[in-house]
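For this view, one protein chain was removed and the others were kept in their places.
First chain written, first letter: the chains are A, B, C and D, and each begins at residue 1.
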Amino acid sequence: MDISFVLIILLFGAAASYFVGDKWASKAALIFSTAAFAATAYLTYKYTGGASVSYIKTWVENPMIILGFQADSLSLTMLLLTTALTPIIILATFRNSINNSRTFYALILFMAFAMAGTFVSVDGFVYYIFWELSLIPIYFISLLWGNGDWESRKKAVVKFFIYTFAGSLFMLVAFIYLYQKGGNFLNTTLYRAILTDKEQFFIFLAFFLAYAIKIPIIPFHTWQANVYQKSPTAGTMLLSGIMLKMAIYSIIRWQLPIAPKPATEYMYVFVGLGIAGVIYGSILALKQTDIKKLLAYSSLAHVGLIAAGAYTLTLDGIRGAFLQMLAHGFVVVGLFYAAEIISRRYATGEISEMGGIRVQTPKFASMFMILVLASVAMPLTFNFIGEFELLYSMAQTHIWFAVIAGTTIILGAFYMLKMFQQVMLGEQNAKPFADVTFGEAFVFIAIIAVLIFFGIYPKPITEFITPELERLVRIINRFN
Amino acid sequence: MENILQQIGIENYIYLSTLLFCVGIFGVLYRRNAIVMFMSIEIMLNAVNLLLVAFSTYHQDATGQVFVFFSMAVAAAEVAVGLAILVAVYRNLNNIDIDNLKNLKG
Amino acid sequence: MDTNLALLLLFAPFAGFLLNVFFGKKLGKGASGTLGTLAVATSFVVTLTFFLQVINTGKPVMVDLFEWLTLANFNVNFGFQLDQLSLLWLMFVTGIGTLIHVYSISYMHDDENMHKFFAYLNLFIFFMITLVIGSNLLIMFIGWEGVGLCSYLLIGFWYKNQDYNDAAKKAFIMNRIGDLGFLIGIFIIGYLFHSLDYTTIATALSSGAEVDATWLSIAALCLFIGACGKSAQLPLYTWLPDAMAGPTPVSALIHAATMVTAGIFMVTRMNFLFNLTPDVQTVIAVVGAITSLIAAAIGLVQNDIKKVLAYSTVSQLGLMFLALGLGAYEIAVFHVITHAFFKACLFLGSGSVIHALHGEQDMRNMGGLKGVMKITYITFLISTLAISGLPPFSGFFSKDEILMTAFHQNKVLWVIGSLASIMTAFYMFRLLYLTFYKDFRGTEEQKHHLHESPGLITFPLIVLAILALVGGVISLPGNSWLNHYLAPVLAKPAHHHELDGTAYMLMGIAVVGALIGIGVAYSKYIKQSAVPAQDSEITGFAKVLYNKFYVDEIYTAIIVNPIYAIGSFFRDVTEAAFSGFIFGLGKVANMLGSEGKTLQTGSIGFYLFAFVLGICSIVVYIFLAK
Amino acid sequence: MLLTIFYILSAITLATAFLTILSKNPIHSAIYLVLCFFSIAGHYLMFNAQFLAIVHIIVYSGAIMILMLFTIMLMNLNKEDEKNKSMLSRIAAVVSFCLVAFVLLATFIKAQPTITEYAVSGKDYQSIKVLGQVLLNEYMLPFEFASVLLLVSMIGAVLLSKKQHINN
Partner (left out) sequence: MYTLIAIAGLGIICLIAEIFNLRKAIVPITILGLLGSLALTVPDFGHYYRYFNSMVITNNFSAAFSCLFIILTIFLIALTPDFHKEHKAKLSDFVAIKLFLLTGAIAMVCFGNLAMFFLGIEILSIALYVLAASQPKNLKSNEAGMKYFLMGAFASGFILFGIALIYGATGSFDTSVIYGKILENQPMPAWYFIGIVMMSIGLLFKIAAVPFHFWAPDVYEGSPALTTATMSTLTKVAAIAAFFKLMTSLNLTVPGTYITIISIVSILSMTVGNITALVQTNVKRMLAFSGISHAGFMLMVFFNPIETPGTLLYYTAAYAFAGIAAFAVILSVCGDKGNEEVYNFNGLGKRNPLMAAVLTCSLLSMAGIPIFSGFFAKFFLFNQVLSTGHVAIVIIAILNSIVSVGYYFKLILAMYTKEATSEVQPTPVMYTIVAVLSIALNIAMGLQPDFVLGLLKI
C-alpha cells in the first residue's frame, strides 16, 4: 500500500458517490472520505516506522514526466489535513437538502482527490495538473449549489475561475522553463537547476502570481469575498480550509526552494504584502454585514499572516506557516460551518438580522465561542502555536513587521468578538433557533478537539515536520 | 534548336504572368458579379499555367507542362462546382450579385 | 510528588470548570456552587502545602512537564516554577478566590446560569494559577490571555444586555493591545536570550552576558505595555471601570484582587530585567503616579458605587506601579496583598449593598444602610479606613512604604502619590457616607425590602475585613517578614528604610492627609448632607471629571472611528478599484472583441482586400524591406 | 522578332484580361476572356508547345467558357444591369491591384538572377509522345487521382443542383 492508494480511494469514491444515486451519495462520500483518512493515517504510521510509501513511475518519456507521489512528512501532514477535513465537510452538508446530490458529493470527493494529489506530487508537472484539476469541481460546486442570484454568483465564480486559472498558467510556463534547465520536473531536480538572477526573478514572479491569487495576497484577493459568500458552505470550506493551503504549501514546497534569491532580495516586499493583507483584511472584516463575507476577510487576514511568515524564509516562519495552515484549516471550516448553521436556520447571511441566539442554544454558542477564540489565537489552541511562531519569525526579520502584523491579535479580536456579539448575544431573537443536532455537534467537537489537543501538545506535529522543513530551509537559504 | 527564352528572357514571362495574376486579383476585387469573379480566378490560374510552361521551357522539362494539365483539370472542376453553387444562389436570390451575400458577419 | 501536587493545584479548578460546564445544570445551584468552591479550596490547600514547604526549604519547586513549543533557536517547555513569589500570589489568589466563591454561592443564587458562573470562575482561577506558576514567559502568557478571556466571559455574563457585552468586548480588546506589547516583548527576549525561562534569563543577565541595552529596554517597555493593559494603567485603563458591568464577585475577584495585579506580578517576576533598564523604570513610575492621580480624580465625582471602587482600583494599581518603577518590588507586592484584602472586601461589601437594593448601584439612591446592614457596614468601614491609609489598618503600612520610597527617590512623584492618597481618603469616605449614613434615598419598595445579607455573604466580608485590618503585619516598617521572604526572587536587595525621623514625619503627613480627605468628605456629606447632583446638572471641571476626562470619547474619535472610516474607504473605494481593475481587463477584452467583430463585415471584397494586404505586407517584409 | 511577337501577344493578353474585368456585360467579359485564352495559347505556341496550346483552347475556350456562357445565358445575365461597387471598394481594388502588382514585380525584379545562357537539352520534351509518356508513366498516380477530383466535382455539381426530395 502506498500513497497513491489514498488518491485512488478518493477518486473511486467520487465515482461511487455518483453512481449510487442521490439517496446514498452522501453516505458513500462519507465512507470513502473516512476510508481515505484511515488510509492516510495508516500510511503516516507506516512512514513514521521508516517504511517508504511513495509511488514513483515514469509517465511520459519525452518530455520526462514522472508520476511521482512522494510521502514525506510535509505532504503526509497536508494529506492528513485534507482527508481529515473532507469527511468533516461532508458531514457538515448532511442536514442540507441538495439537489442532484450525487454530482455534488462526487465533485467534493473529486476535489479532495485533486487537492490531495497537489500535496503529494513531486513532479512539477503532475503537481500542476492536480492544481488545475482542483479548480474544476469547485467551480461547479460554487456555481451550481451556491447562494444568491445567478447573475452575481456567475460573475463571482467565473471571475474566480479565470483569475486563478490565469495565475497558474504563468506557473506552468515557469515549470516548462525550468524543465529546459533540468530535464525533468522532479522537485529535487528543479531545486538544483542553475538559474541566473534574472531567471530566478521571473520564475519567482510567475509562481508568485499563481500563489498570490490563490492564497490570496492583496491586491489579488478580489475574487475571494464574493466567492466565499456565494459558494455553498461546503464549497467555502473546501476553498478556505484546504484549497488556499495548497498555495501556501506550494510556496514552501516549490516557489521558495526553486527561486530563493528574489525572495531574499525582495523579502520586505513579500512579507510586507502579506502583512498589508493582515491589516487590510481585518479592517475590511470590521465593516462587513454578511457573516460569510466577514469570515472571508478574516481568512484574508490570516492567510496574509501565514504567507508573510513563509516569506521570511526562516525556519520559524515556515514552520509557523505550516502549523498555522493546519490550524486555520480546521478553525475556518468550523467557523464557516457555524455561519452555515445560523444562516440556514435564519435563511439569511445578514448579521443585522441575527442576534439573541445564545439564549436559545447555549451549546452551540459555546462551541462557536471556542472557534472564535481559536481564530483569534487564544493560547492553548493550535492557532496560537502557529501565530506565535509566525510573529516570532517576523520579529526576527524586522521588529516592525511583528508589531504591525501583531495588530492581528487586536483587530482579529475586535471583529470576531463584534461579530459574535451581534450574531449570538443580546435579547432572545424573535425567530426560534433549533438546538444543534448530534451530527452538527460532532463536527464541532471533532474540530475543537483537534485544535485544543495540538494547542496544548503540538509536539507530534512539529517533531514530524521539522526535519523535512529544516532540509527545505537549508535549500532555500543555499545562496546565503 | 535554340531555347526560345534566349530571345525573350524568362524574366519577361515572369513579369507577364505576375501581371496577369494581378489582373486576376484585381478582377476578383473589382467586380461584384460572381461569374466575372470566376473568370478572374480563371485568369489567375492561366497566369500560373503560362508561368509553368515558361519554366518548363526554361528547364527543358516536360513535367511542367504535365502539371498544366492537372491545373486545367482543377480549373474545370472548380468551375463546375462554382457554377453549381452560383446556380443555387441564383435560385434563391434571383441574381448573382456578390454584395447581396453579406448576411453572415460579425 | 511535587509534579502531581502541582498538577492538582492547577487542575482542581479546571476539573471544577469542566464538571460545572457539563453537569452544572443537572447538579443544581447549590451543588454546582459548592463544587466550584471546593475546587478552589483544594487549590488553596495545595498552595498552602507548597507554601510551607518552600518556607521551610527556601528552594523553589520546579516542575517540567513537556516540550510545548519548538522554535528554531530554543524550545519552550510546559513547566512550572513554584517559588516564593508565585506561592505568595497563589496564596491570596486561591484564598480570596475561595472566599469569593463562597460569597457567590449566595450572591448568584437567583441567576439561572449560576453553574456557568462558577464554571467561569473556576476557569479563571485555573488560568490565574497558570499565569502565576508558569516557569517561563509564554506559560505566563497563556494565563495572561486566559484570564483576559475569563474576564471577558464574566463581564459579559449577563449577555442579554448588549451594553455589558460592549464592556466585555472593550475589556478584551484593550487587554489585547497590551498583550501585543507583551508578545513583542517576549519575541525580543526570546531573540536576545534564546530562552523564555525566568531562571535562564536571570542567570544570563546576572552573569553579565553581552546583551544589547537598547533592545533590552525595548523589551522591558513592551512588557510594561502588556502590564498596562492587564493592570489598567494609562493609557489602557478605560476598560476597567466599564468592566464593572459584570457581577460584583467578579469585580472583586478579577478586577480588584487578582487579575489586574497580573501586571505587577509580571514586572516583579522580571525584576532582574527591569533593574537593568532604568529608563523604563522611570516610565513605569511616572505612568503609575499619573494613573493614580487621574483615576483618583475621576473617582472623586463618580456616583456609581462600583465605578468609584473601580477608579480607586486603578488609582491603587497606579501606586503599585509607582513602587515598581522605583524598584521597590517587595513594597508593590505588599500593597498588592493588602489591596487585595481591602478592595475585595469593599467590592463584596458593595455587592452586599447592591444585593440588598436589588441591583441599585447609584449612590444617590442609597443612604442610611448603616442601621440595616450592620455587618456589611462594619466590614466596609474597616476596609475604607484601610484604603484611606489610617493606621493601624493594613493599607497604611503598604501605602506609606510606597510614598516613603517615592519621597526618597523623587519628590514630585511623592507629591503626586500623596495627592492621590488624599483624594482616595475623600472619595472613599464620600462613598461610605453616601451609602451608609443619613436617610435612605431610594424608593419605598426598596426600603421595604432592605435586609442584611445572608451568612454566606457576610462570612467572607468578615474574613476579609479582619485581613484588611491586620494584613499589615507581614511587612511592618523596620521588621519586614515579606522583604525577607521575597529576597530570593528579587535581584536587588530590598529597600530598607530606617525608622528615622523622616519616616515618622512622612507617616504623619500621610495620616494627616488622609484625615483631611475624610474631614472634607465629612463636612460635605454629613454636615451639609450634600447629595451629588443629577447627571445633567453637573458642570464645569466636575463634568470633565465625571465624564472621565472624555478619554473614551477621545479614543473613539482618534482610534475607533478612523479605523471604521478606513474600513469604509477600503470597502467602498479600494475594493471596488481592485475589483474594477480585474473586471476592467475583461471589459477591455470584450471591447476589443466588439471592435474585432466589426471588422468581420461579411463582404467578400473586404476579406479579399485584407488577404491581399496581408500578402503584400508579408512579401514586403520578407523580400523588400531591408 | 520573337520578342516583338511576345510583346504584342502580351499586350493582347493583358488588354483582354482587363477588358474582361472592366466590361459591364458578362457576355462581353466572356468573349474577352476567350480572346485572352487565345493569346495565351499563342504564348504556348511560341514555346512550341502545340499540344498544350490545343488542349488549352479546347479546355478553356471550349469547355470552361462555354459552361460559363451557358450559365450566363441561363440566368439571363446578358444585361448591363450590374450595379457598380461602391467607390470606396473600387478604389480599394485599384489600390490593392497597384500595390500587389508593384510588390510582386519589385520582388521579382529584385530577385531576378542574371541568366545569360539558357539550357538547351536538345531532347524532345513537349511533343504529345513525351507528354503522354510522362503523364501516364511518371505521373500516372496524379492522373488517376485527378479522376477522383473530377468525380468529386461531378457529384458535387449534381448534389447542389439536384431537386430536393424529402425522404425519398
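Basically, a contact is a pair of C-beta atoms (placed from the backbone, for glycine too) under 8 Å apart; a residue touches a chain by one contact, two chains touch by 3 or more.
Note that the coordinates shown come from a computational prediction; the quantities given were computed from them, not determined experimentally.
> Using the whole complex, pick out the displayed chains that touch the missing one.
A, B, C, D
> Just one of A:A41, A:I56 or A:A166 touches the chain that is missing; which is it?
The single option touching the absent chain is A:A166.
> Tell me where the left-out chain touches chain C, residue by residue.
Touching the chain left out of view, chain C contributes residues 586, 589-590, 592-594, 596-597, 599-600, 602, 604, 606-608, 610-611, 613-615, 618-619, 621-623.
> Going by the touch rule given at the top, which residues of chain D touch the chain that is not shown?
107-108, 110-113, 137-142, 145-146, 148-149, 151-153, 155-162, 164-168
> In the full complex, which residues of chain B touch the absent chain?
Touching the missing chain: residues 10, 14, 17, 21, 24-25, 28, 34, 37-38, 41, 44-45, 47-48, 51-52, 54-55, 58-59, 61, 63-64, 66-67, 70-71, 74, 77-78, 81-82, 84-86, 88-89, 91-93, 98, 101, 103-106.
In this section, only the chains that are shown with their structure count from here on.
> Which chain has its C-alpha centre farthest away from the C-alpha centre of chain B?
Farthest from chain B by mean C-alpha position: C.
> Where the centre of all protein Cα atoms falls, which chain's Cα centre is nearest to that point?
A
> Please report how many Å separate the Cα centroid of chain A from that of chain C, as a whole number.
Chain centres of chain A and chain C, defined by C-alpha means, are spaced 36 Å apart.
> What are the residues of chain C that contact at least two other chains?
603, 605, 609, 612
> By residue number and range, which residues of chain A touch two or more other chains?
Residues of chain A touching two or more partner chains: there are none.
> Let me know each pair of chains that touch one another.
Taking the chains two at a time, the touching pairs are A-C, B-C, B-D, C-D.
> Using the touch definition from the top, list the residues of chain B that touch chain C in their complex.
25, 28-29, 32, 98-99, 101-106
> Okay, in this complex, where on chain C does chain B touch?
So the residues of chain C in touch with chain B come to 597-598, 600-605, 608-609, 612.
> Across the complex, what residues on chain D touch chain B?
These residues of chain D touch chain B: 1-3, 6, 10, 13-14, 17-18, 20-22, 26, 29-30, 33, 36-37, 40, 43-44, 46-49, 52, 55-56, 59-60, 63-64, 67-68, 71-72, 74-75, 77, 82-85, 89-90, 92-94, 96-97, 100-101, 104-105, 108-109, 112, 115, 117-123, 125-126, 130-131, 134-135, 138-139, 142, 146, 149-150, 152-154, 156-157, 160-161.
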